[in-house]
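Please find one structure pasted underneath; my questions will follow.
Just one protein chain is left out here, and the rest sit where they should.
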Amino acid sequence: MDDTLVTSPLQISKRKRLNQRSKTIIYLVLGLTFLLLIAVAGTLLSHAAITTNFMQKNLLPSLQYPFGTDWLGRDMLARTLRGLSISIVIGLFASFISAMIAAILGTAAATLGKTVDEVITWLVDLVMGIPHLLLLILISFALGKGTFGVIVAVAISHWPALTRVIRAEILQLKETNYVKIAGKMGRGKLEIAVKHMVPHVFPQFLVGLILLFPHAILHEAALTFLGFGLPPEQPGIGIILSESMRYLSLGMWWLAVFPGLALLITVLLFDLAGGSLRKLIDPYSAQD
Amino acid sequence: MTCLDHKHILQIDNLSVSFTQYERGLRQIDLKVIHNLNVSVHEGELVAVVGASGSGKSLLAHSILGILPPNCNASGNIIFDGELLDAARIRQLRGKEIVLVPQSVSYLDPLQKVGLQVRKGRNDKHIRRKQEELFSLYDLPEDTGGLYPFELSGGMTRRVLLSEAMMGNPRLIIADEPTPGLHLEAAQNAMSHFRQFADQGQGVLLITHDIDLALKVADRIAVFYAGTTVEEALVTDFQSIDTLRHPYTKALWRALPQNGFHPFPGNQPYVKDMPKGCPFGPRCHQFTPECEEDIPEHIIRCGTVRCIHAE
Partner (left out) sequence: MILEAKDISFGYKKNANILENFQFTMENQERVGILAPSGWGKTTLCQILSGYTKPQEGRVLLNGQDIHKIKGYCPVQMIWQHPEKSVNPRLRMKEVIAEGDDIEERIIDQLGIERDWFNRFPGELSGGELQRFCMARALGKRTQFLIADEISTMLDLITQSQIWTFLLTEVKQRGIGLIAVTHSRSLMDHIATRQIILDDIDS
């Protein structure tokens, strides 16, 4: 063979990019830091968020007040952070409860026989069939609004999608050759569940939980914005946004833009983190 | 690289394909699935690449067609009709001069009638006529064009896939396991169309795990072992063990049921534990320390072999 033979490129050149695992870790670290910062800041600033100062009202964003002040002279940065931290706590609770419901119902539907499956599938369809916001409003209203009402409303309306995922995953696992073989080897149901099912379904569950979180925050904000959620003393992001509506026409854009952006960033960050985590847990995606 | 003085259609020199995979944590490693692979197809030839499934021989087809997944890297020279190909040129040629006949029905769109698929959505008169000619050439009933893939039998599907490949007047057909699950006689039958095509002066590269089939239909056989071709031999060389060159090919010959079905100890090495030098080294009874160095390709009796002890 001739050593001087030129080698031609056989693949269209690819740009260098971060690998999936690094990306996921960056998103997760960013998300968690963000979460922690907001939670800490929110607690520290709980007083500043409601302190009024009529000497400093309606100020444009400046160095002293990066997010500006509102019509009562309250620092919008403090209010935004406080609002986010309230939203995040509610979101955490709600998505956790929701995911637990999904795990229990999804597993039950897939393992406890036809009747149970039909009932749960019907329930899933039912909850999914009712317009989301309507359901949220009804439940929250029935429970007397407030933090408790919001948490329960968001938790009760968000489980169906994840329930479907878990049910489908388990049903699919039951049909795999290796699970069927384990059965023929005389392995008990519990052993198969622990060895084959949990390690497969748990990561899916975790991703589902993380992806539920931004949803829960958004819906909490929406509910509060419409006046069916938190009381005005608790400045959740929804409250801040709905209050600022009245002043938007007066040209006070900063009242809505910064809290809105902060909400958007939080939600996006967790959505990205959850999404890239989902790509990672696929056992066949070792390449990439 | 044989004594045949026919013109080369395809010549692959030193093809290597590797892909990036995660190790533990964030580390990624390069797995070399194919290394230093040489194979050539002459005019009028049907060449079979024979190797175990999952050993990476499909990647050979994919790199000739430039359809490797994005995490793959390929290097080496592919010379087609005297022209050194690069990625852009491969894109122009594939589907026209170089075509793939894939394994199975899953390569057909289940929601489109097969006639339209074979014509790639075009409906001009001469293309339609060409498709009808091909269907009748391959004994497909006239109304086949109006059927959906699920309405075809296995044999019809194979012939439809072949017609689709033939639409572009190809020079080279790459057939990747075109006869899965068929027993020898049926597979041989199905291969007759490929034989005809080669006999018209074109080339066929058949990629298969079925050495029985390869022995029946091919002109030459390239023996694929652990990511490389250890030997390229004429089919007639397989009539006796003495005309074969590489110790692995000899072991393969002895393992044929008609030659005694003799097992040979050891395993093909997994890509991560590839030995130095000759991949067959650890299993070889002729092993010497020199086998751990780079093994050049020798030409012996009109065939090529990568073994320093071959004669």
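Read from first to last, the chains carry the letters A and B; within each, the first residue is number 1.
Just so it is clear, contacts are C-beta pairs under 8 Å (C-beta built on N, C-alpha and C of every residue); 3 or more make two chains touch, one makes a residue touch a chain.
Keep in mind that what you see is a predicted model, and the values were worked out from it rather than measured.
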| remark: Cross-chain touch to the chain not pictured, restricted to A:Lys23, A:His196 or A:Lys279, is A:His196
| Candidates B:Leu134, B:Ala198, B:Ile211 or B:Leu234 - the one touching the absent chain | B:Ile211
| remark: The one residue from B:Leu108, B:Val230, B:Ala251 or B:Cys284 touching the chain left out of view is B:Ala251
| Residue-wise, where is chain A in contact with the chain that is not depicted? | 176-182, 184-187, 195-196, 199-200, 283-284, 286
| field | Those residues of chain B which, in the complete complex, touch the missing chain | value | 51-55, 153-155, 180-186, 189-190, 209, 211-212, 251-252, 255-258, 261-268, 270, 272
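One rule holds for everything that comes next: only the chains that are shown with their structure count from here on.
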| task | Could you grab the centroid distance between chain A and chain B? Build each centroid from C-alpha atoms only and quote it in angstrom. | result | 49
| request: Using the touch definition up top, name the residues of chain A that touch chain B in the complex. | output: 1, 5-12, 14, 19, 21-22, 25, 286-288
| query | Where on chain B does chain A make contact in their complex? | reply | 13-14, 19-22, 25-26, 28, 63, 66, 68-78, 84-88, 90, 296-297
